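Presenting chain A:
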Amino acid sequence: MDLSAYFHLIGFNGGWGLQLVRAGLMTLAVSIAAFGFGLVCGTFGAWAKLSGGRAVRGAADFYTTVIRGIPDLLVIYLFYFGGSQVLTSLGHAFGAEGFFGLNGFMVGMLAVGIVSGAYQTEVLRAGYLAVPKGEIEAARAVGMGRMLMLRRIIVPRVLRFALPGMGNVWQQVLKESTLISVTGLVEIMRQIHIGAGSTRRPFEFYITGLLLYLLLTTVSGALFRLTETWSLRGERRGAG
Partner candidate 1 sequence: MTPTIALSGIHKRFGANEVLKGVSLEAREGEVISIIGASGSGKSTLLRCIPLLETPEAGSIAIGGETVRMRSKGGRAAPADAHQVNRLRASLGFVFQNFNLWAHMTVLQNVIEAPVHVQKRPRAEAIAEAEALLEKVGLAEKRDAYPAQLSGGQQQRTAIARALAMRPRALLFDEPTSALDPELVGEVLRVIRDLAAEGRTMLIVTHEMAFAADVSTRAIFLHDGQIEEQGPPARIFNAPTSDRTRAFIARHLNR
Partner candidate 2 sequence: MDFDFLSDTMGKLLAGVPMTLELALISTTAGAVLAVLLAVARAAFVPAAWFVRGYVYVLRGTPLLLQIFLIYYGLGQFAWVRDTILWPFLRQPYWCAILALTINTAAYGAEIIRGGLQSVPAGAVEAGRAAGMPRLLLYRRIILPIAIRQALPAYGNEIITMVKATSLASIVTLMELSGIAYSIISETYRALEVFLCAGTIYLVITFVLTRAVAGVETWLNPHLRASRT
């Protein structure tokens, strides 16, 4: 492979550089949105499994079992096509004409978010169970109210135990965001595919995609590890 030709191809001087950067930002944006939505789903899921009544717990179990047994691609199809199916019929019911649908970003955020939420549920649940019961008892003993205890003791402690698992879920979200390309949303995967098709240089483009994702997973992985180290401050192992 001729390196200078390659750099010209993906560079900013008449190359695809700008599009790739924009696509990279889109991948990040949709991944962060999906991860955030997944965190919300996961919080509700964990809460339901830990303290819900029988019906609520059953619903949460159903949610995590179904999601973990079904391909993510199907969930994306469900939101992409099913979303428009529902919205269009709703629209017609209210007398509107024509076709309504969710855009690719919304589909990605909701579908990947709900999928990752199932994994977040387990991560957060395990994180809560790892908090020593004595610490919660101590909080109760000093007279903390429910909300105060949640905010000051439980959430920080659960996050500390759940952080490694959350890091894994984030990596998964980042990689799954490629599936959103089927909706036409121009994130890295889609942009790479477009570039490969229009230049007839698929190998260079897919390798570039590989490097871009490797960059994203490596950097974000390092950030998660830094946060983890920070969250472990005060919990010494041995000296130091």
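With respect to how the candidates were assembled, all candidates are chains of the complex that A comes from, given by their letters.
Some points to look at:
Note that contacts are C-beta pairs under 8 Å (C-beta built on N, C-alpha and C of every residue); 3 or more make two chains touch, one makes a residue touch a chain; residues count from 1.
Note that the structure is a prediction, hence the values are computed from the model and not measured.
Interface record for this complex: partner of chain A among candidates 1 or 2 is 2, by the touch criterion.
On the chain A side of its complex with candidate 2, the touching residues are 65-66, 68-74, 77-78, 80-82, 84-86, 174-179, 181-182, 189, 192-193, 196, 200-203, 205-207, 209-210, 213-214, 217-218.
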